[in-house]
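Here's a structure for you.
For this depiction, one protein chain was excluded, whereas all remaining protein chains were kept in their positions.
All chains are identified by letter, namely A and B, in their written order; residue positions are counted from 1 within each chain.
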Amino acid sequence: MKARLLHPTLPVIVLVAAVLAGCATPAVVPTATPEPSAPTATPLPQPVEIAFWEWYGGAMGDFFDKESELFHTQCPWITVEVSHFPDQNAYREALALAFESESAPDTFVRRHRFSQLVENGWIQPLDPWITPQWLAKFPEGSFVETRNMWEGKVYAFSTYASKVDRVLFINEDMFRQAGLVDQGGNVMVPQTWSDVRAMAKQITEAGNGEYYGMGIGIKDSRHLSWWFELTSLAGAPGSYEIDLRTGRYTFGTDPAYAQIVELLLGMKKDGSVYPYESTVDDSNVYSFFAQGKFAIFMSGTYAANNLKRDFPDFQNYRAVPLPVPDKGRRGGMAIASGHGDFFMSSQTQHPDEAWLWLDWISSHGLHERMVTQGLGYSVYSELNNPQNIPDPASWEAYDAITKYVVFMPYPPACNPQAAQVIPEPVVPDTGDVLVGIYTGQIVDWRQALKDLEERKQAALEAAIQKARDEGAEVSIEDFIFPDWDPMENYVTPSQE
Amino acid sequence: MNSPQSHLKKHVWSYIFVMPMFVLFLCFTLYPLLASVRYTFYNWDGIGIPKDFVGVTHYVSIAQDLLFWNAFKNTFIYTAVLVPTQLTLALGLAMVLNSRWLRARPVFRAIFFSPVVTSSAIVGIVISLLTSTAGHDVNTMLLRLHLIERPIDWLGNPHTALWIIIVTGVWIGLGYPVIYFLAALQSVEQGLYDAAKVDGAGGFVLFWHITLPLIRPVGLVVLLITVLHSLRVFDIVQVMTRGGPYFATDVVGTYIYRQAFYANEVGDSDANLGFASAAAFFMGLLVMGISALQLAAIRYTAQQRKAG
Partner (left out) sequence: MKAFRQRRLFSQSVFHIALAVFGFLYMYPFLWMLSGSLKIGSEFLGGGLDLLPQRLMWQNYAEAWKTARFGIYFKNSVFVTVMSTLIIVILTSMAGYALARSNFPGKKLVIGSVLATMFLPRGYTIIPIFELVKHLRLLNTLWAVILVNAATGMVFNTFLFVGYFTTLPPELEEAAIIDGANFPTLYQRIALPLAKPMIGTVVLFEFIDSWNSFFIPLVFTLGRPDLRTVAVGMYAFVGQHSTNWTLMCAAATMSLLPTLILFFLLQRLFVEGVAGSIRG
């Protein structure tokens, strides 16, 4: 090897710049002695190892293991050491301790609040490396202040498609046996909330004790609270949010919530629900479904993947969109755009290599592999197509959730100091109350919903007051957007 | 033997023997405990230095929190039922597993030890499978006998869930006191039994007058450990019901866990370790207080009996 006469970092920078293009798109395979566009006669960069911490575990964890190997073939001097932490609370504490003892990973998946990462000084902006072309990869609205940007600098990028991941799964055989077929011979899909109750009842009667119409889980209160997300389709704020048109929680006042409670209690009274609700939660509901215990259940699109993996012989089911209120749809499943999941540590000794790995994660190649392996949907919506998602149930599930997606107002986009308003959780929370109502432990549920509304409202107002005490200029007005129509995307006036 | 020099020497040795344990205890048990007391006066998310001082606010809110007292009640019931049940069974089982005429003793001992090495996650899923299959059969029978109208969801019914957890707790932890009692039983010389039998003593007399007194010191430690362990129950409750439904099986462990680690509305994880530490301390002080009261009561009645 020739002695290095040039400044050591120069060839690295040139090399990095040159390989940048090559690493991001796997079509170009850099060789051991790359031939960049700029002339150089430099030695290979020193082998570098960077750490990547993730808390997904399971199949996603395996995915990142394989991706780090693929990445290594493209950038052979970089080895990414992936650490899996499926215990999320341990991850939280471990990450904090790692930063404190300066053994922090170079790159990691976010579990804390984004604002916490910034306040603690754990992350660094990606601005030194990003180019206009790179930014243009992402759909509009992907970079939002206080979600992945802070004070104008970009810290992270969106990876997953913006969606509220809830669909209804139905067992076609059971529907047919109950006679829920239309003239064309197709299975009748429940369209409205009343449909759900009526069909569940009909299927249970046809089942004659062998199976039930509906599968509900109360083991995880958060899981049960998803039923309240149906209220979004009636224009109400869903399980956990305030009504952004009025700045108030509406559990006790918006009739949609009462309608859902009546739906749940009604199905229970009809006897249509699989009677072991306490053993069912989101991680096993699909297996009970595949074993033929009930005909309908609500979960996320990942349940289709679980079914495909664990019960490949079970195929006669469909994923359909969530049912709408009887009087028709008045809102969509609202989300905020712009996410940040993968970050670069401020303490990393190898920022250039860390950038290459993060860039790899943002590449079309990785996204395509993620979609085809059924691990999620990409923010690059063109990749979510039937070729990449050949399994009909999975494709149907994706189609179902994109129907209702609506972008909601995001208060900190208009006043960044609104991000400092962090309400304390209330106990019992929405899910707890719903479990209590369902089991009958709460008798006066209307009162309980009103009480929930008042408690959460008080928590929000206390949080606003606290932020003001700490110097933020924010008020409840920042959370009120009277001209937002829940059926339409909200366009923040200041968005580019 | 009682000369001042050997007396001092003996004490020197005692200090040398106790010091290593005590030093580790001071550094890694007592110090963190005292440090945690400090945290109880703050709102703190576990990162950096606690900054948000709140004084005794946490203690006050816990004392006023109905959910805490609900959890305390469930914990108390759990402990009060589990401890006598488990320890009695364990002692009986230990004596059986110690008897000379039992064949394949190591095998039987391994069998009754096995729950100890089965992870609670696996126990959780087995129990949920059991309740939905065997439990379903029981329900079918009860339905046919017209004793119930709707199948009972064993773990979801607020009246039955806690009892299932108690039974599971007795079962999963039984191996510990069995082994401790087995060890204690080894210190009882067979000769004592033989002599007593010659004098015509029967089984129960042997047990009450020879076995029990001799294993009492270890037995008391096992009792203490089992009580404290039961008061801190968390794993099996979290895995089976998470303290639900609607706090029907909530124990102090799950209460604290819920307050300590939570996901906010967007799903980001957050924590209030100041509150969690305060709740844990509050519980500890409560338990100490109750134990002290019981001890005083025992002493008082013993004194009364002596006087009377």
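Here is the rule we use: a contact is a pair of C-beta atoms (placed from the backbone, for glycine too) under 8 Å apart; a residue touches a chain by one contact, two chains touch by 3 or more.
In this text, all values refer to a predicted model and were calculated from it rather than measured experimentally.
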* For the chain that's not shown, point to the residue among A:Q46, A:S101, A:Q183 or A:N208 touching it. => A:S101
* Asked: Which of B:H11, B:R150 or B:R299 sits in contact with the chain that's absent?
  -> B:H11
* Structure fact -> Among A:F71, A:F85, A:F342 or A:Y377, contact with the omitted chain is made only by A:F85
* On chain B, what residues meet the omitted chain? -> 1, 9-11, 13-15, 17-18, 20-22, 24-25, 27-33, 35-36, 39, 46, 96, 98, 100-103, 105-106, 108-119, 121-123, 125-127, 129-130, 133-134, 171, 176, 179-180, 182-191, 214-215, 217-218, 220-221, 224-225, 228, 232, 256, 260, 273, 276-277, 280-281, 283-285, 287-288, 291
* Structure fact -> For chain A, residues touching the missing partner are 51, 56-62, 81, 83-87, 90, 93-94, 97-98, 100-101, 103, 282-284, 286-287, 290-291, 300, 302-303, 306, 309-313
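Here is the rule we use: only the chains that are shown with their structure count from here on.
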* Could you please specify the touching residues of chain B with respect to chain A in the complex? => 45-48, 67, 128, 131-132, 135-136, 139, 150-158, 161, 241-242, 244-248, 258-259, 261-265, 268-271
* In their complex, what parts of chain A are in touch with chain B? -> 88-89, 92-93, 96, 100, 110-114, 116, 120, 218-222, 240-241, 271, 275-279, 284, 422-423, 425, 427-428, 432, 435-436, 438-439, 441-442
